[in-house]
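In this view, the complex is presented without one of its protein chains, the others remaining in place.
Chain nomenclature is as follows: A, B and C, assigned in order of appearance, with residue numbering initiated at 1 for each chain independently.
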Amino acid sequence: MSDHAQHGPGGHGKDHVPHILPLSTYFKTWGALMVLTVITVGASYLNFGPGNLVLAMLIATAKAATVALVFMHLYYDHKFHGVIFVSSLVFLGIFIAFTMFDTETRGRAEAMEGEHPANIKDPFGGTASEAAAKAKLKPAAAPAHH
Amino acid sequence: MSRSITVDEVAAAPDSGGTDYINATKGVWSWLTTVDHKRIGIMYLVSVLTAFALGGFFALLLRLELLTPKHTIMSADTYNQAFTLHGVVMVFLFIIPSIPGALGNFFLPIMIGAKDVAFPRLNLLSLYLYWIGAIFALSSILSSGLDTGWTFYVPYSSTTNTAVVNVTLGAFVLGFSSILTGLNFIVTLHKLRAPGVGWFKMPLFLWGLYATSIVQILATPVLGITLLLLVFERTLHIGIFDPALGGDPVLFQHFFWFYSHPAVYIMILPGMGIISELIAVHAHRKVFGYKAIAFSSVAIALVGFLVWGHHMFVAGQSELASTIFSFLTFLVAIPSGVKVFNWIGTLWGGSISFKAPMLFALSFLFLFTIGGLTGVFLGMLSVDMHLHDTYFVVAHFHYVMMGGTVTAFVGGLHHWWPKMTGRMYSEKLAVLSCALYFIGFNATFFTQFLMGSRGMPRRYYNYLDQFQPLHAFSTFGSWILGAAFLVMLYNLLNSLKNGERAPKNPWGGLSLEWETASPPVTENFVHVPHVEHGPYDYAATVARRAS
Amino acid sequence: MSAPAEIVEGQPSAERGSPQFEVAHHFDSADTQFDAGRMGVWLFLVTEILLFGGLFCTFAVFRSWYFEDFVEAHHHLNKVMGGANTLVLIGSSLTMALAVRAAQMTDKKQTTRMLVITLLCAATFLVVKYFEYSAKFEHGLLPGAYFHGEGFQGTHAGVFFAIYFLMTGVHGLHVLIGMGLITWMLIRNLRGDFSSRYYAPVENVGLYWHLVDLVWIYLFPLLYLVG
Partner (left out) sequence: MTNTPIELGSFWLPKQSSTVAPQVDQAWNAVYWVAVFFFVLVVTGMVVFSWRYRRKKEGEVTSDVDHNTALEVIWTLIPLGITMGLFTLGLRGFINASVAPADAIEIHVTAQKWSWSFTYPNGTTTAELGVPKDKPVKLVMSSTDVLHSLYVPEFRIKQDVIPGTYTTLWFQATEAKEVALLCTEYCGTGHSDMAAKITVMEGPKYLEWLDANGDGADKPPAERGKSLFTTKSCAGCHSVDGTRVVGPSMKGVFGKMEDLADGTQVKVDENYLRESLLNPNGKVVKGYQPLMPSFQGQLKDKDIDAIIAYLKTVN
């Protein structure tokens, strides 16, 4: 975390000195991005099944990281700016993942009850049907104690 | 107040010949174009208090309608619009901007010894966006009203023929305002702390605001896209939320609560920050567990993003998701509990004065504890099945939002009123208003826990006869509550005209705002203050004075 | 402010322009002011990412539910046009970065040149987008209720096109806003506002423009390539 509390007034000059990258860095970056674009388009003509999505996302992430690190100077910038950027991605990930915990598993409990009645209905005891049967029996069973 | 450590002490609190931020320049125009964070804070204060009065007016109408079942003073449709506007006004126009916009703007730069926030013009823009958003939202009253509830659930909101678009666009603009304030605060706290104000020498109010700002940045944009999708769903039938076209209404709730649950923390975290100030200053006691309170604010802000699904246990969400969300909800309860214990710990060994701000702080402890504990009921999956969408929920969030945030806000207002206006209010009237507030609040809302657990659903215009006595009791309570606010308003306004001149430091506080004049000068301090001790080093200060 | 700037040896030191620039009264140094501005922009970019995030989330959910329909529908997007636009946007990112570099070196002419090329790239992007949109309109490939495309096996292509139009539309809006900002930078540059002492606005607009590129870097494969 950059901490400017330590800088007193006049502790620094009134001038800002830019950090300048060599031209070649920019052009190399651009070249890499172009190559990756061609690869990702090319890969889309092949069929890897679910691998297509994974590959496309990996390439996109490589491209995004390149743009952020070089064009956006994140590599040379304060670390905290990187923290800000990465945390936005983390929270976006949380948003999508947690939403999909729901959308991907709706009705799953009902289906599991059908397949493994003992496990899901009452993970701490018998099956739903048994529980219902037990409840039904209770009033009938009660007089037996007398 | 002897504080030998301030290098520029003499200059920092100038008797500047009566020139302060209020009378530095004159005329309405000089206020509307100001970039002084204090003036912007004051304009926010007036705006949010107006919104509060409006929302409160709706609340009183609602309670009056519920005095008897069926028709009392209004029709079902009017009732639906009234509770929607009550919610929209209170949430978007009052609670969210209240503490950060008014007290945060005024005190954040002063408390770190800065001259202003990092982006003063952006700060003014944020206020203007608030006004524009408010006009959009309130224009619905003049057109066809709004009857969706503040939650805008689809498909009701995408099919009702009321002014959904106006209000959603208003909330969208208000979201921008909120984002800009948060962004400004984060940068200000990172870049403009005066020499000697380390992260752990900041008053805890600022930690509360910092945590709030994080939430504002991360959550509010999702509200933006949600409302945009809603507008498109209404106008262009894009089918993202419409089941007839393959969409999913429950998905809307995920989107909405991804913002609106963290927004709960936008509402409460600054209030918690204020309470830390009030208790420490009026007990003249070093805060117990400074770091625990500071980190728990940030923890609440971050973990608060993982629990939105607890609003959806019975919404058709999958059992797995509900289980995960319930588990995480219990985790977020812990840091809030830790804060309460720390506040109690701060009372221990203090020298407690019972001025009005402290009375509000103690009321907060009482009310917020109830609010927090009843939240645990709602986090339990099976109990929530019974309580969800009943008056128990209504009572719970009023204990948190009003008993928590509003109590902290009015407490902070009384605490800093002398600093902001340079005038003292009548202590007697302040204590009276606090007592009325406490009694009225509990009468109004505690009753609602009972109604809710007995099965009274919320958003009901008409209800079973058996609930009538409880509803009536709640309505009577709301009148006491209304009276409390009238007394408070009279007291504060009267002080502006007839109040005594406030001293620089009426409560004997040690944080930086008490170093400057009441009211402060335009750039807060004549010289940048240099601080070498924390804001709560009371014992050391007393010892030094004694020696 | 009064104190003359100290210049670090070995750094570019063309004419010390920008007489307009003074450190704002509430900052202690030019560095602080620069850093504050950049941090503000990064925080703003976070909000942009989460704004688009909502759309990515809808895409993820509905793609998972209507996988076949999405794969079928995405074949109706034009990979060549999308790919070309990707190259155009990456090119504009390069020129934007070079514009910032030129501004850092107080090379006014080069800054102007690079900003103009960036603007042209952005315009090209939107023109291609226009042709793509017209084709979709023509074939009835429209969002939700308005969808009337022919020859579709699946029943949820409307959802795909709703997301397609929302994502590319919101992105396109950002391109438009970016063009406005770049034009503003161009005007200020021509006015001689920028120099190695003061180039923050160009840099910050640059950051925004790169983000627009970043979003497209994900949009393109998701919508056009894997569907």
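Everything below uses one rule, namely that a residue touches a chain if its C-beta (ideal position, glycine included) is under 8 Å from a C-beta of that chain, and two chains touch if they have at least 3 such contacts.
Just so it is clear, the model here is predicted, and its values are computed rather than measured.
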Among B:H284, B:H415 or B:H530, the residue in touch with the chain that has been omitted: B:H284
Residue of B:W31, B:F57, B:W131 or B:Y153 in touch with the missing chain, whole complex considered: B:Y153
Sole contact to the chain not displayed, among B:L122, B:V338, B:L470 or B:V526: B:V338
Touching residues (missing chain, whole complex) on subunit B: 76-77, 80, 147-149, 153, 155-156, 159-160, 243-244, 248-250, 283-292, 313-316, 319, 322-323, 326-327, 330-331, 333-334, 337-338, 340-342, 344-345, 347-354, 362, 365-366, 369-370, 373-374, 376-377, 379-386, 388-390, 450, 453-455, 457-466, 536, 538-540, 542-543, 545-546
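In this section, only the chains that are shown with their structure count from here on.
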Length of the line joining the C-alpha centres of subunit A and subunit C, rounded to whole Å: 23
Subunit A and subunit B, separation of their C-alpha mean positions in angstrom: 31
Whole-Å separation of chain centres (CA-atom averages), subunit B against subunit C: 35
Subunit A, residues touching no fewer than two other chains: 2, 4, 7-9, 80, 87-88, 91, 95, 99, 103-104
Contacts with two or more other chains, residues of subunit B listed in rising order: 190-192, 218, 222, 248, 251, 254, 528
Of subunit C, residues touching subunit A in the complex: 1, 3, 5-8, 11-12, 23, 28-35, 38-39, 42-43, 45-46, 49-50, 53-54, 56-57, 60-61, 64-65, 79, 83, 86-87, 90-91, 93-94, 96-98, 101, 104-105, 196-199, 206-207, 210-211, 213-214, 217-218, 220-222, 224-226
For the subunit B and subunit A complex, residues of the former touching the latter: 190-199, 218, 222, 248, 250-251, 254, 258, 305-306, 308-309, 312, 316-321, 324-325, 528, 530
List of subunit A residues in touch with subunit B within their complex: 1-9, 80, 87-88, 91, 94-95, 98-99, 101-109
